[in-house]
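Left out: one protein chain. Kept in place: all the others.
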Amino acid sequence: MPDTTPAKKALLEVDDVTIKFGGLTAMDSVSFQIREGEILGLIGPNGAGKTTCFNVMTGVYQATSGEVRLDGVSLAGRRRHKITQLGLARTFQNIRLFKSMTVLENVMVGADAHSKVGFFDALFRLPRHRRTEEEALAKAKGLLDLVGIKARHDELAANLSYGEQRRLEIARAMATGPKLLCLDEPAAGFNPAEKVQLMQLIKKVRDQGYTVLLIEHDMKLVMGVTDRIVVLEFGKKIAEGTPAEIRDNPAVIAAYLGVDEEDAS
Amino acid sequence: MDFGALFGSLDNFLSFTMGGLVFGAVYALIALGYTMVYGVLQLINFAHSEVFMYGTFAVAWMFIFLHGTESVTWSLGKAAPILVAALVGAMLLSAAIALLLERFAYRPLIRKGAPKLIALISAIGASFALAEAMGLRDRFADKLGLSDNLENYVAPGKARDVFSNPVTIQPKGLFEVGGYTVSDVDLVILAACFIMMIALDTFVRRTRFGRGIRAVAQDPETAALMGVNSGRVVQVTFLIGGLMAGAAATLYMMKIGSTRQNAGFILGVKAFTAAVMGGIGNLRGALVGGLLLGVMENWGSAVFGSEWKDVVAFVLLVLILLVRPSGILGESLGKARA
């Protein structure tokens, strides 16, 4: 069961989570923890259950058994937007932007997550509306600057290049002010140079004080940026540890044996 | 409210139930069209009600063509030959309308991968255009100079009024269930409905083409990879829906005897309700949903008064969607066991 007490406080605990789809067990008694301020890599071959893990955490699916806790608060049965407000934000493996909204508006939607502005504030342009709007705007612009697409802020999300869209997804998730930022294969479809750039961005994000959970199945890449790694295979956790430990873990080597890392996308 | 009307005696109860079943059979046949198209395309074919409505007109026209306009009352046996011709005519016309819909209102959108809401709007537009075209048929005939030749068919100046079959079919009571006299007409309707349901069910489960339909319903992309011609499957789906609507139209005209350009609307909404109740996309669900809706609606009108019949049906739809949005038997054309 749970291993030795972690050095730092656990921000997120995945506690013995199992989820079944009909006959398929997509997650099988998976437990791990994410500590504040770290970058945790979640790796595993395609179909291992990584995205499913995100979906359970963010309330898209209900776990068949077990639960997920954020800061000690159980997320079970909570509505999705509430989970986001509690501090869990994510990106999507298959990009899901609001395509006919502008880049800036996409990020502002994220920034609105904690806004208390309601219908009447907006209708009568009460001070709260104005204040919140200015804050959201500043925040959104700052985030677009951070991910490097500020110049495109007035463009429609649909018109961005693929790489820019991935970056916008990250900015939008960060705008919700999360304690934990979950990135689902943010470098999928990138060439090696772009991947390296993205990993630098992720480090920069962590240095701003965010905790990051990163799904990525390119082993080499994950090794370079993560503090610790959890490995899934067929819905089971098969290993957990520092990049060095994972590299030498025989079970992990077996899982990846014969699987060309590049073709696994 | 008068629960006594329904539950006061077993006879009353049985009689309302039987009457409901007969109507339910017609709903079920129309519901098939919604369910098939939804199963394959995940689209509500809003204009399917018009497919049915054109069928009812085809029946009346066929009687006018073969018999004339003189109002008479015949027994079922005497009307049978013309009825068969009318059935063929209605099935053909309804199928033709369904195929036209597929070709012009849906195919361009499916190709583009347009959002469902857009396809629904296109269908609503087509539905209104079709109903109005029927309601304005006298004007069109007039413009084409055919008013005199087609007078009996287009009802000049009265195209929007009730349009009756000149031959009224007099039902003959066969036996009693409770207080309800089951007539030959009722029996034919129920039997026809069951036979067609079984035939269709067998077709979808047993034949090669049926497998194609199920494959496309389950996963269009994989089906395409496996060599299923999905465009063809969609066409056949509309075709079957149209044929069944034509059959339903004939049965409806046997029982009711008249129609009008907006007759499809209410029946369409009810048939859709039936499809949803049984689990849209599920053939057997259409049957269960149709019969159930017919019965519940009849019970409802016994208790609340017949003017509230449609309200009962709609409220039922809302309740079903809330309690069990995937219907009684669940949604699955694709998952039907082979």
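As written, the chain order gives the labels A and B, with residue 1 at the start of each chain.
Keep this in mind: a contact is a pair of C-beta atoms (placed from the backbone, for glycine too) under 8 Å apart; a residue touches a chain by one contact, two chains touch by 3 or more.
Heads up, the rule we're going with is that contacts and distances are computed from a predicted model.
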item: Chain not present in the shown complex, as UniProt names it (candidates "Branched-chain amino acid ABC transporter permease", "C-type cytochrome", "Purine hydroxylase alpha subunit apoprotein" or "Acyl carrier protein"); value: "Branched-chain amino acid ABC transporter permease"
item: Touching partners, among the displayed chains, of the absent chain; value: A, B
item: Residue, one of A:K50, A:H129 or A:K237, that touches the chain absent here; value: A:H129
item: Of B:L14, B:I64, B:A85 or B:L136, the one touching the omitted chain in the full complex; value: B:L136
item: Which of B:L14, B:L99 or B:I124 contacts the chain that the document leaves out; value: B:I124
item: Candidates B:V276, B:L293 or B:L329 - the one touching the absent chain; value: B:V276
item: Sole residue of A:M101, A:L146 or A:M223 that reaches the chain not shown, by the stated touch rule; value: A:M101
item: Subunit A, residues in touch with the chain not shown (by the definition above); value: 58, 60, 79-81, 84-85, 89-90, 92, 96-102, 105, 108-110, 112-115, 117-119, 121-125, 129, 132-133, 136, 156, 158-159, 172-173, 176
item: Chain not shown, touching residues in subunit B; value: 43-44, 104-105, 108-109, 114, 116-133, 136, 139, 265-266, 269, 272-273, 276, 305, 307-308, 310-311, 313-315, 317-318, 321-322, 325
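Definition applied: only the chains that are shown with their structure count from here on.
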item: Centre-of-Cα separation between subunit B and subunit A, whole angstrom; value: 49
